[in-house]
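Before anything else, here's the structure in question.
All protein chains of the complex are present and in place, except for one that has been dropped.
After this line comes subunit A, so read on.
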Amino acid sequence: MDRRRFLLAMAALGLAAPAAQAKTAQGLFIHESPKPVPALDIRDADGQAAGLDALKGRAVLLNLWASWCMPCVAELPALDRLKPAAAAKGVAVVALSLDRGGKIAVVNTFARLSVKALDIRTDEARSAAEKLNATALPVSLLLDNQGREVARYVGAADWEGPKAAQLLDALGAGKPLTPDMAPPLAKLTAAP
């Protein structure tokens, strides 16, 4: 009975608590221990399965973006340039679009930005944000070579600076990530 009253009171408190939006913290968040990544239905430009399984054995920078997210779009050119450099470090860069309706928004955005290296990857089931607990975009998940999330970067990072190079070196080499490797937030210019 008391337990029930307690739970009811807690529920009431929950309702009365302010719903003010907590400022989402940005930057690098290194997990205490690697987290498994739920299976995602990722598709390529032809609608074929292009999940993370194909990248097993390699570290991955999995960036979540959407065409309606201005800072995401502004970050894409840097990720596009980063892709070959990261590959040399053993890190695959995957930019996963959360846009509804398949690849149309991706094709248009990539064309507008003259994206060269990034592949079209879409979230077919539209469940990636939920499964990966991404409440804000852009967010980049850093996965080790066993496909486990070891850290995530919330916001647009300066992916081409020395810190990012250090971070990706460590990720590619399977070494522990440390807070001093955190790249600064990117200074974004208006999306083209």
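Here is the rule we go by: a residue touches a chain if its C-beta (ideal position, glycine included) is under 8 Å from a C-beta of that chain, and two chains touch if they have at least 3 such contacts; residues count from 1.
Everything below uses one rule, namely that contacts and distances are computed from a predicted model.
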Hidden chain of the complex, named as in its UniProt record, picked from "SCO family protein", "Transglutaminase domain-containing protein", "(2Fe-2S)-binding protein" or "Branched-chain amino acid ABC transporter permease": "SCO family protein"
Selected residue (touches chain absent from view) among A:I30, A:A87, A:V107 or A:A136: A:A136
Hidden-chain contact residue, picked from the options A:V107, A:A165 or A:L188: A:L188
Sole contact to the chain not displayed, among A:A92, A:I120, A:V154 or A:L168: A:V154
Contact set of subunit A toward the excluded chain (per top definition): 1-3, 5-6, 9-10, 13, 15-21, 23-24, 26, 66-72, 98-100, 105, 126-127, 129-130, 134-139, 154-156, 185, 188
